[in-house]
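For this depiction, one protein chain was excluded, whereas all remaining protein chains were kept in their positions.
Chain lettering (A, B and C) follows the sequence in which the chains are written, and residue indices restart at 1 in each chain.
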Amino acid sequence: MITQLTHDIARLSRRGWLAAAAGLVLGLASSPFSPAKAADDTIKVGVLHSLSGTMAISETTLKDTILFLIDEQNKKGGVLGKKLEAVVVDPASNWPLFAEKARELITKDKVAVVFGCWTSVSRKSVLPVFKELNNILFYPVQYEGEESERNVFYTGAAPNQQAIPAVDYLMKDEKVKRWVLAGTDYVYPRTTNKILEAYLKSKGVKQEDIMINYTPFGHSDWQTIVADIKKFGSAGKKTAVVSTINGDANVPFYKELGNQGIKATDIPVVAFSVGEEELAGIDTKPLVGHLAAWNYFESIKTPANEKFIKDWQAYTKNPKRVTNDPMEAYYIGFNMWVKAVEKVKSTDPDKVIDALPGIEAPNLTGGVSKMLPNHHITKPVFIGEIKGNGQFDVVWKTPGLVAGDAWSKELEGSRDLIGDWVGKKCGNWNTKTNKCGGQGS
Amino acid sequence: MNVMDTRATSAMLYLDGVHVSFDGFHAINNLSLALEPGEMRAIIGPNGAGKTTMMDIITGKTKPDEGTVLFDGVTDLTRLDETRIAELGIGRKFQKPTVFESQTVQDNLLLALNVDHSVRGTLFWRESRAETERIQKVLETIRLTDARNRLAGSLSHGQKQWLEIGMLLAQDPKLLLVDEPVAGMTDVETHQTAELLKEINKDHTIMVVEHDMTFVRELGVKVTCLHEGTVLAEGSIDQVSSNERVVEVYLGR
Amino acid sequence: MFGYFLERFRALVLSVLLIACFALPAFAGPFEDAVAKFANDEFSDTAEAIEAVASSGNPLAFPIISALQEERLSADPESKKVFITQADGKIIDAATGAVVDKLPDNAASVRLNNRLRRTVEAALGSLTLLSPDPAKRVAAAQSVFKSHDENALPVVEGALAKETDKAAKQAFTEARAAIILFKSDASDNDKLDAVAVIKARGDQEALALLTSAGSDQPPLVAQAITGAISSIQSNLAMWSAVQNAWYGLSLGSVLLLAAIGLAITFGVMGVINMAHGEMVMIGAYTTFVVQEVIRTRYPGLFDYSLLIAVPLAFLVAGGIGVAIERSIIRFLYGRPLETLLATWGLSLVLQQAVRTMFGPTNREVGNPSWMSGAFELGQITITYNRLWILCFTLAVFVILLAMLGYTALGLEMRAVTQNRRMAASMGIATSRVDALTFGLGSGIAGIAGVALSQIDNVSPNLGQSYIIDSFMVVVFGGVGNLWGTLVGAFTLGIANKFLEPVAGAVLGKIAILVLIILFIQKRPRGLFALKGRAVEA
Partner (left out) sequence: MSAHILTRSLDRAATAFILIVAAVGILVPLSNLLLPQGSFLQVPTYLVALWGKYVCYAILALSIDLIWGYCGILSLGHGAFFALGGYAMGMYLMRQIGSRGVYGNPILPDFMVFLNWDKLPWYWYGFDMFPFAALMVLVVPGLLAFCFGWLAFRSRVTGVYLSIITQAMTYALLLAFFRNDFGFGGNNGLTDFKDILGFNVQADGTRAALFALSCLALIIGFLICRAIVTSKLGKVLIAVRDAESRTRFLGYRVESYKLFVFTLSACMAGVAGALYVPQVGIINPSEFAPGNSIEAVIWVAVGGRGTLVGAALGAVVVNYAKTFFTSGPLAPYWLFMLGALFILVTLLLPKGIVGTFNSWWEPWRAQRVAAVESAAREDGISEPNSAEQAQ
């Protein structure tokens, strides 16, 4: 069979070669990027989220969120008298494709701002593009920190806005003495656990009371690890699990926890990547009492939140559609961008970037968040316990808003660094040497 | 490779006490056989008698469980792989004609030529007059001169059989193993094949496996009848075909 | 602060309880005030309310606290009234016990956090030490074993003296030992006896208790404790090997289940079906749909949802399999590598189709009650869902073997795979057999999806995570041999689980892959390879 399919190269017709080569050239030449005429009466907003592939599970909702926010804004008359127009692309969970699509959005579609990315690697992949082409990226997901870039605004939580308060809560209110740091083996859990390990040690926790465990993406067989946690937890000290396990692996993890009978009253699990959306796929009854730390929960009762949920469910025509923390991060970020644009009366990225620090926008939990010079924002931190209906019950919150640290104070390499795009115009200002450019030498 | 100190036998091919079994089925059972240099031997036997398996053993495709297979009196073939055995000078024609169907007749012969077979050799190979002449000669012998530029896959069944014999000639081995060369041939072609084999036999030792008794008779050589993996009878065609057991298990009454 | 509060509260509960055994004095005002505190929606008030209610001796105390635990206690923040929704749906006023028609509109269930949940458990534990139900007494004794609260000692000893149930007696003995071990004024001899009792229990709880009791004990006792700890530890180490073996079997059964359909389509038919994982996914989504229908229409049938889903998943996935065979695969027989590419394309289409239909997020598939929870076997925990999956897998395997061996279709399948032309000339409709064989393989993948929905995500990506593992199992076991698949799956499962504690999950998996690659070099056709000339044909 194969023999018929292939031919000796030399037997190829010469014209065939020419035609094929011509085809190659045509393929290159007739690109989709015949420079689009940017309509003058709209402001284009890029939406860079995977709609297919493995990350679609998380990112699709954020695409809908931005479309929803744009829709709401247009109902109010748009921005600067112009309607907003969303340009949606699908980077298909493929990291290099993120860079390619970002380039396309900025160069071809001439968008004024891009809302996008979920994973750290996708953000890292588009970073050089945003720097080179000087545009704005709003990034809505909690991440590992250690970054402050001029073109990026981080509206998700930095580690000090999620991990550290959660650990504080467990130490103070639950008297936890022994810690399991369980995570998926990638940068966010690695960094978060590094920070937490340093933080716990500074609080006098001994090395033997910390167990660190990493699993591959999409790990589905948790028997051994859950048994290990159980064993670790039976040393006579109150034990808790701090989970940075990535989305997909959580369902089998919690199912195994429930089945092996680890109750929240014995060994509570506090998670940083499990929100309303993830819980929608699990029967939460055996998980009641396990915790999550976020800057927003759907169950928080404020007028703004109730309106947001109602409008969102009406927009998606799905009365059961849940909301979650990254959505709120977009809500804040989007409104900040709108305010900044209206302040400088321009969508020019340079002007908007300079205008953004200091801009305040209400969050959905009753406070007002502020964009900081390091391009992170102030947020409240909530600890929620899982309820039987797949929602969270807030059991603790920080007294005020917590300012996001771009650089962790717990890590040796970044202790002296700060990001300051207002005064110092530098993302990695060293406060010891008073120089821009990291630790220097 | 494994070369013994002295020639253990004068035979070109010497099988002694060979056993092989697949999952408990004894395909070859205490088989012993000797082929003298320059001899042509016809092997007959019913289906499943172990004819093809025997060829597999000689060419290194199957390793026997026990027994000795000596080539040229000195080389133990059971230790070598197909390539090494082919290099020693044993050529094989398969039961089902196996030629390189997507290449031309000429290229098939070119590939079979007994020249440098290393990767380097073939990469930097260039056509030489001597090779062209060899190919020309083989093409004439197998009567495919006019079809030299046709794809082997487009040949008729009989032509493919011949091409494969031609490839054996180009390979110029000391010993030719020919498995059912006339299957699917017309009477005329069968006759021509017999003539061809006799011609080849002038400088080569040949072992022919064949069902066609007319063809075997026409070859007029010593015949060995295999049954259940062992030699049932050996001798001239008349002796064998009159053997009681052979008649019973193979030829039928 | 909290710990102090808990101690004080426990003392109160127990002392009151002791009094309550003799007489039930009726307090009126303070009890109602206490109950009203539940309506304040403050954790500290709730805690005080629990304390007050539990110590009140009021007959409503037990119903209130157990309702609180089961989230049946609701409160109206304005009128400060608190209500219990009873198991039979009747609603009573918690303060008075009077029946009410319905809950006020703004009544919300009283919230708990983990701290309160523990308080509630402790309160209920103390309240149920004398329960008439032996199972409840065991549970109560075990909660005392964990809390080893000195104040409970008189009740435990009293209960122990009267106890007739064997399990409960054992539990009380252990609870008593735990208390004595922590009691500062207990004699050395008592403590040594206690250590012996706890050592005999020999599980992780015992180890935890002994470890935390290790400090400031008399030297003799400390020595005994150290001995007991090391004895329990070595015992547990032995059990952990058994545990690993069980985990391995369990993982092996999952691998087998995922791979067995592939063993048919790939092993028997030679079709490399990269969309096999998607058949598993379709089975899982079938389970989801079945459960949705049951949840909305026939909630009583929920425990049977999987039994209903199994045949349906087989039919749905099998039907799709037949459709795929008829529309794509039959044109590609004899071109295995192209089948691979086409079915890979198909898998992308199926994934995206499911994503479009059901949305990209995980769907909830619940565990029926008989698949929830775990039981202890010696010192290992066996979860019911894993156990059932193992049994289910073996059942599927046996049925499949029987089917191939003894039914007409099985005979025809084997005939067609061994010699298609001969089978055709014997009057077997080979194309029908092909379609049915592929349908069978796909249908079994669908069944696997039902089982996997119990332990894994039900998302469009479900199939992807199993496809490579499935191929490894089939190739490792030897193509065309169901027994090979069985042995392959369990070997890989067990090897993986013994490697995981040593090397970690990631390295363990890499090691397994490398071992398979090396193994294939040694035996290019797998563990149970067919030999002989037929293989080459």
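By definition in this document, contacts are C-beta pairs under 8 Å (C-beta built on N, C-alpha and C of every residue); 3 or more make two chains touch, one makes a residue touch a chain.
Since we're looking at a predicted model, the values are computed, not measured.
Chemist: Name every shown chain in contact with the chain that has been left out of the document.
Modeler: A, B, C
Chemist: Per the definition of touch given earlier, which of C:A194, C:V475 or C:I494 contacts the omitted chain?
Modeler: In the complete complex, the chain left out is touched by residue C:V475.
Chemist: Contacts of subunit B with the missing chain: which residues?
Modeler: 59, 61, 81-83, 86-87, 91-92, 94, 98-104, 106-107, 110-112, 114, 117-119, 122-127, 132, 148-151, 154, 167, 171
Chemist: To test your reading of the contact rule: which positions on subunit C touch the chain that is missing from view?
Modeler: Residue positions of subunit C that touch the missing chain: 272, 274, 328, 331-332, 335-342, 344-353, 356, 468, 471-472, 475, 506-507, 509-510, 513-514, 516-518, 520-522, 524-525, 536.
Chemist: Name, in rising order, the residues on subunit A that touch the hidden chain in the full complex.
Modeler: 2-25, 27-28, 31-33, 35, 51-53, 88-92, 94-97, 99-101, 103-104, 107-108, 119-121, 124-125, 127-129, 131-132, 146-147, 185-187, 190-191, 194, 214, 216-217, 411-414, 417, 427-428, 430, 437-441
We take it that only the chains that are shown with their structure count from here on.
Chemist: Averaging over Cα atoms per chain, report the distance between subunit B and subunit C in Å.
Modeler: Subunit B and subunit C have C-alpha centres separated by 65 Å.
Chemist: Distance from the CA centroid of subunit A to that of subunit C, rounded to the nearest Å?
Modeler: 30
Chemist: Which stretch or stretches of subunit C touch subunit A in the complex?
Modeler: Listed in rising order, the residues of subunit C that touch subunit A are 2-3, 43, 71, 111-115, 117-118, 121, 204-205, 207-213, 236, 243-244, 247, 250-251, 254, 334-335, 352, 355, 359-367, 372-374, 381, 383-386, 454-461, 464-465, 496-497, 500-501, 504-506, 509.
Chemist: If you look only at subunit A, which of its residues touch subunit C in the complex?
Modeler: On the subunit A side, the touching residues are 1-2, 52, 54, 56-57, 60-61, 173-175, 185, 213-216, 218-221, 223-225, 227-228, 230-231, 233-237, 248, 251-252, 255-256, 258-261, 264-265, 268, 277-278, 280-283, 286, 289, 291, 385, 388, 393, 395.
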